[in-house]
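This is the structure I have questions about; it appears just below.
This part shows subunit A:
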Amino acid sequence: MSEEVMVRLDEVSRVYRQGTNEVRAVDRVSFSLGAGDFTAICGPSGSGKTTVLNLIGCLDRPDEGRVFIEGRDVSSLSSGELARLRRDRIGFVFQSYNLIPVLTAAENAAFVLELQGRGREEVRRRVAEVLAEVGLADLGHRRPEDLSGGQQQRVAIARALAPEPAIILADEPTANVDSATADGLLDLMERLNRDRGTTFLFSTHDERVMKRARRLIRLRDGALEADTTAS
Partner candidate 1 sequence: MDSLFITKTAWRGVWRNRRRTLITLSSVAFGLLLSVTFTGSADYAYTNMIDTSATMGMGHVSVTALGYNRSPSFAKVLTGCGRIMAAARELGVRAARVRISGQAVFGAGGRSNDGQVIGVDPARETPEFNVFIRKIIKGRMFTPAETRGVLVGEVMARRLKLAPGRKLVYTLTDRHGEMVSGVARVSGIFRTGVIEADNGVVLLPIARLREILGYHQDEASMVAIFIADQRRSGPVRDRLVSILGDGEREILTWHETQADLAALIAMDRAGNYLMQFLIWLLVAAGIMNTMQMSVMERRRQFGVMQALGMGPGRIFHLIMTEALWIALCGLVAGALLTAPPYLYLRNVGLDLAAVIGTDYSAAGVLVDPLLKVRLFPERAVFIVVFLFILVLASALYPALAAARTRPLVAMRHR
Partner candidate 2 sequence: MNGRLLFIVRLAVKNIGRRYQRSLIMVGAVAFAIFIAIYYAALTEGLLANTERNAVLMESGYIQVHAPAYLEEHDFYQMVSDPDRVVRAAATYGLAAAPRLFGFSLAALGDNSAGVEVRGIEPSLEDQVTRLSAHLLEGAWVDQRQGVVLGNRLARKLGAKIGDKLLLLGQAADGSMANDLFRVRGILKPVTSEIDQGTVIMSAADFRRFFVLPTGVHEMALGGRNLDRKSLASISAKLAGRLPGLEVKSWRELSPVLARVLDSTKGSLFVMLLLIYAAMAILILNAVLMGVFERIREFGVMRAVGLPPIAVFLLVLVETAILTLLGGGLGVAVAVPLIIRGETHPIDLTALAADASTIAGVAIDPFWYTRLTWEVVSVPFELMIVVALVAALYPAGHAAFIKPVEALKND
């Protein structure tokens, strides 16, 4: 694990007000993620895991505290700059419905690269590379509807990987697949983390995922309950 800090949360809160009621979905949470981390955030439903992921992913803004991505304070960024930050530095793997149905697996994988405006040759090369990495080298031409759940998730991982982001955020990536496929996905992500040093942050309530993570951040009612690192 290197010392480069990818993500830092500093007393971050996300508060929802309903009239006089105040709900703290995230309550003064602080932690840092370094390059190459393989971390899971867990907790019962309603504990704020997804919200923390959204805050790190710059899909949401904190009401209190600050979020730093590669040293940059995201609160100072406009929505356009945030979009570019997401595009270039953050990868997303959602629980389901990750892919654009009308595009092939290869085109889905290429999506962020296309957003970045890279040349056709470069895109082609990188897509072939990441598809091979996730074990889908020959399935690039298939559409999502012709891929299994596990294969779709792999394409999502390939897409997240392609622009070489600072961190890949995965929101319950194994929730919608059977256990054998889940294992396969976790193996893949572990390998990517080990061989390429890709930083991963999962949110999960799946025991298997939690077991595999090297660091476990536990939330309860929006607040940090525990932050343990496996030895």
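The candidates were selected such that all candidates are chains of the complex that A comes from, given by their letters.
Here is the rule we use: a residue touches a chain if its C-beta (ideal position, glycine included) is under 8 Å from a C-beta of that chain, and two chains touch if they have at least 3 such contacts; residues count from 1.
Keep in mind that this is a model prediction, so the values were computed, not measured.
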| item | value |
| --- | --- |
| Which of 1 or 2 touches subunit A - same complex, any copy | 1 |
| Contact set on subunit A toward candidate 1 in their complex | 54, 57, 59-60, 80, 83-88, 92, 94, 97-98, 100-103, 111-112, 114-115, 117, 120, 159 |
